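First, the structure itself, so that you have it in front of you.
Shown here: the complex without one of its protein chains, the others still in place.
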Amino acid sequence: MTVLNLLILVCLSYVVLLFGVAFAADRAALAGRASWLRSSVVYTLSLSIYCTAWTFYGAVGFAARSGLEFVTIYLGPTLVMIGWWWTLRRLVRVGRSQRITSIADLISSRYGKSNLLAVLVTVLAVVATTPYIALQLQSVTLSFAAFAETDPTATTLPDMQSTALWVAAGLALFTILFGTRNLDANERHHGVVMAIAMEAVVKLFALLAVGVFVVWGLSGGIGPTLERIEASALARFEVSGGRWIGLTMLSAMAFLTLPRMFQVLVVENEADEHLRTAAWAFPSYLMLMSLFVVPIAVVGLDMLPAGANPDLFVLTLPLMEGRDGLAILSFLGGFSSATSMVIVAAIALSTMVSNHVVMPLWLHYSGMAAVVSGDVRNVALMTRRLSIAGVLFLGYVYFRVSGGGTALAAIGLIAFVGVAQFLPALMGGLFWRGATRTGALAGVLLGAAIWLYSLFLPSFGASALLPQAVLDQGPWGLGWLRPQALFGAEGMDPVIHALMWSLLLNVAAFILGSLLSFPQPLERLQGAQFVNAFDQPGAPGGWSGGMAQSEDLLTMAQRIMGAREAQALFADAARRQGVAGYLPEPSPDFLQELERALAGSVGAATAHAMIGQIVGGAAVSVEDLMAVADETAQIMEYSIQLEAQSQELARTARQLRQANETLTQISVQKDAFLSQISHELRTPMTSIRAFSEILRDNQDLTPEEQSKYASIIHDETVRLTRLLDDLLDLSVLENGQVDLNIQTGTLEALLDRSVRAAGGDGDGFRIRRVRADEQVELTTDLDRLAQVFINLISNARKYCDAKPAILEIRARLAEDRLVVDFVDNGSGIPTDKHAVIFEKFSRIGQTRASGAGLGLAICREIMERLGGDIAYLPGQKGGAFRVTLPLDAGRLPARGAA
Amino acid sequence: MSPERGPLFLARRSYRRRRLADAARVLPILGAILFCLPLVWKGTAAAGGTVQAMIYVFGLWTVLILASAILSRHLRLDESERENWHSARTGADGE
Partner (left out) sequence: MGKKVLVIEDEPNIIEAISFLLSRDGWEVTTHAKGHDAMEAVRQRQPDLIILDVMLPGKSGYDILAEIREDAAFAGTPVLMLTARGQTRDREQAERAGADHYMTKPFSNADMLAAVRALARA
C-alpha cells in the first residue's frame, strides 16, 4: 500500500473515530452519565481550539521567518488565563446568568438588547472568520499535497479544490449532526466538546512527537540543538518592540473576542471551577505547543532545500527522513487543529446568524401569530443548520477565490485585528456602567471600517480590491489617508499600524459616544446587572403583565423550548408562587426568568421582542426607572425590597380577587344546582308519567305500541337511577367513604376497555393512541380509573366541535408517575372556565348534552382517592386533560380506605 | 476550635483571601512586564541571543503557570470556606 493510500485510510478512520466519540459522548450525556464530560480537564482541552492549523503548521513558519516572535501569539492568551480573576470570571458569570449564546448576544444584551448591534457584531464576525476558515481548508489541502508529492506511485496529484470541498462538506455534516442537536445554545454540545478535547490531545501529542524527533532524533539532544540555533539565521534576537508588545496584546484581545473562543470559554462553561483549573492548565498546554517550534524551524531551515515552505516543516521533516508513521501522526495533528477550529467557529457563527439575523427577520415578517402558533423551534433549528452550511460554504468560496496564496500567519493576524474591535464594547460593557449603545455602535463601526480599509482590503494584494494608486497616494490623492500609512504613520508594520489606529479610534468613539448619548432605560438596567454581576442582590424586573397572558406565554414557550421543558418551567414557577396548575402569575420575576430561558434558545434581543409582543406595551416601568436612577447600592436594595413588597401585595390582591371570583361562580352554581337537579329529574319523569297514563287510559293500543311505551318507561327509569347513582357516588367520594378495589393490569387494556365503554371510535370521532407507550403495569383501582377515562373520552365525543373530531391519548412516564393526556382538536375550554370545570353541575355554556355535569367532579374525586390528579392542560390546540397517577400503589393516601 | 476564637480566625481568613485575590489580579500585569524584558536586552550585544531569550521566556512561563496554579488553588479553598461560614451564620440566625 502506498503512503498516500495509507494516509487516506488513516484519515478516514480518524474521522469515523471522531464521529464515534461525539456520538458516544452525546449518548452518555443523554443517559445522565455525563459528569466526567463536564470536568475541568475537558473544558481546558476544548480551549485548545485557539491553536488552529495556523498554530500547528504556521507557528514554525512564523518562527522560520521572524524567530522567537511567534511566541507572542501564545503569551497573550496565557496572560488572559492567568488573570482570570479579573475578566474571565466576570465574563463567565455574566454569560451564565444572562444565558448568553454568543459574543454578539452578550454585546447586544448589555446594550439594551439592541439587535442592530448584534447584527453589526455578527457581520463583522462572519467577515473576519471566513478567511480563517478558508485558511484551515487550505492547510489540510496543502499538507495533503505535501504527502502526494513525496509519493512516487501517485500517478496524479490529488485535486486541491476537491479535497477542500470534501473536507468542508464533511465538517458541515459533523457540525450539523452534533452542533444542532438541541436548540438551547446554552446547553453544552457534549459530543462536539468531547471530539474537540480528543483532537486537542492528538495535536499536542503530534507536535511533541515531531519536536522530540527533531531534537533527539535529528539534532542529538538538547545541547546540540541549542548550538544549532546559535549557529542558525535565527540566532540573533531581533524583535521589534512594537510588534512584540502589539502582538501580545492583540492575541490577548482576540482570545477573548474570537467567536469560537467565546463559544468554548463562556457559552460552554458550566462552573467557575473550570476556570480555576484552566487558569494554569491552559497556559501549560500553550507552552508545550510552542516548546519545540524554534528547534523545528531551525532544523527545517538547515536540512530542507532552500525553497521549501516553512509552514509545512512539521510535516516535511519526518517525510524527508522517511518516518512515514510520524508524518501521518503529524498530518493528523494538523487535521485535528483545522477541523476543531472550523467546527466550533461554524457553531458560534451559525448561532449568531440565526439568532440575530434570520430569526428577527422571520419574526418581523410573520409577526405575533407566528410567536404563538408557528413552529419557532423548527425554524430556529433549520436556520441554524443552514447557517452552518452557509458559513462553511463561504469559507470554501473564499478558499477558491483567493487561490490559497498568502502565507498562513498573515490571515490569522488579520482576523485577530478584526475581532479585536469587539473588545472596547465588551470590556466597557462589563466594567463601566456609563457605556451606552451609541458608544458601542460608534466604536465597533469605526474600528471595523478602519480595519477593513487599512488591513483587510489591502491583504488581497495590490490592485485586487484597492487600486494601487490608493495604496500609494491615498484616495483622491490625500496622502494622509493612505491605507497603510494613516495620518502619516509611515514605515510601521501593517498589522500593528491597523491595530493601533483601529483600536485607538474605536476606543475614542466608544468613550465619546457613551459620554455624549443618554442610555435607554433597558440599557441602564442591563448595564447595572452586567457591571454588578457579583454583588447584585436581585435584578429589578423588566416586565409586568396580566393573568390572561400566561397561556399565550406558555403556548409560545412550548413552540421554542419544546412542550415538556416549557410545561416544567411553568409548573415549577406556578408551584413557587403557590398557584395550582400550569399557569403562574406573569410576575416580573417570572417573565424575566422566562425571557432568559428563551434567550438561551433564540438570543436575548429576540427573546425580549417575543415576550414584548405578548406582554406588550412599555418594556420598563416607572419603578424600574427609579431603581436604575438610584445609584447607590443601599437605595437600590431598598427600592428592590419595596418593589418586592408591592409585588407581593399586588399578587395577594390578585389571588384574593381570583378566589372571590371562584367563590361567586360556585355560589351561582349552587343556586343553579336546584334548578339543574330539578330539570334532570323531571325530564325522565315526564316521559314516565305520560306513557304510564297512556297505557292506563287507552285500552285500544296495539301490542307493539304497548311494548314500545313500556320500554320507554323502562329506559327513563334507568336514566333516573343512573343520575341518582352519580349523585350518591359523588357524595360517597366526597366524604371519603369509598373502598378501593386494588387490581393490577396494563394501561393499554384499561384504555381499550374505556374506549369501548365510551362508544368506541367512529361516526366522525377518531381516537389516536400510541400503544407502545401504553405498556405500563398499573396497580390501582382499575374500575375507578376506567370511570375517569370513560368520562374524559365521552366528554371529548360530546363536546369536541371539530369535524372530524380527533382525540389523542398520550401516555408517558415522568419519574415515578404515569401521565396520560387526553387532547382533542376542538375549540377547548375558555380560560375563565378553567377554575370551575371540576366543580359539580358546571357545564360549559348552555349546551344540553346528556349528563348532569357531575362527570368531571367525580373524576376529580376519584383521582384524589387514587393519589393522583386530574387537571386541565392549557395551551394545547383543543380541550386537554392531564391525568397523573403514582405508579406505586403504596403511595395511595391512607384516608382512601378509611 | 473554640467558638470565641472562630470569628477572629475567619476574619483573618477573609482578609487573606482578599490579598490572594489582589495577587491574582497583579500576576498578569507582572507577567506582561516581565515578558517584555528581553526587549531591553536587545541593545546589549552580549546577551542578545535567541537561545537566552528562549530560556528566559519559557522559564518565566513555567513560573507564571506555577504561581497561577497555587493562587487558583488557594482562592478556591478560601471561597468554599467562606460559603460554609456564610451558611453556618445564616443557619444560626434562623434559630
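Here the chain labels run A and B in written order, and each chain numbers its own residues starting at 1.
Definition applied: contacts are C-beta pairs under 8 Å (C-beta built on N, C-alpha and C of every residue); 3 or more make two chains touch, one makes a residue touch a chain.
Remember, predicted model here, so these are calculated numbers, not experimental data.
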item: For the chain not depicted, the shown chains it touches; value: A
item: Option touching the unshown chain, where A:645, A:686, A:744 or A:827 are the choices; value: A:686
item: Option from A:678, A:744 or A:827 whose C-beta touches the chain left out; value: A:678
item: Residues belonging to chain A that touch the chain removed from view; value: 674-675, 678-679, 682-683, 685-691, 693-694, 697-698, 712, 715-716, 846-848
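Note that only the chains that are shown with their structure count from here on.
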item: Chain centre separation in whole Å, for chain B relative to chain A (CA means); value: 35
item: Sites on chain A touched by chain B in the complex; value: 67-68, 71, 75, 78-86, 226, 229-230, 234-239, 241, 244-245, 248, 273, 276-277, 279-280, 283-284, 287, 291, 294
item: For the chain B and chain A complex, residues of the former touching the latter; value: 21, 24-25, 27-29, 31-32, 35-36, 38-39, 41-42, 48-54, 57-58, 61-62, 64-69, 71-73, 75-76
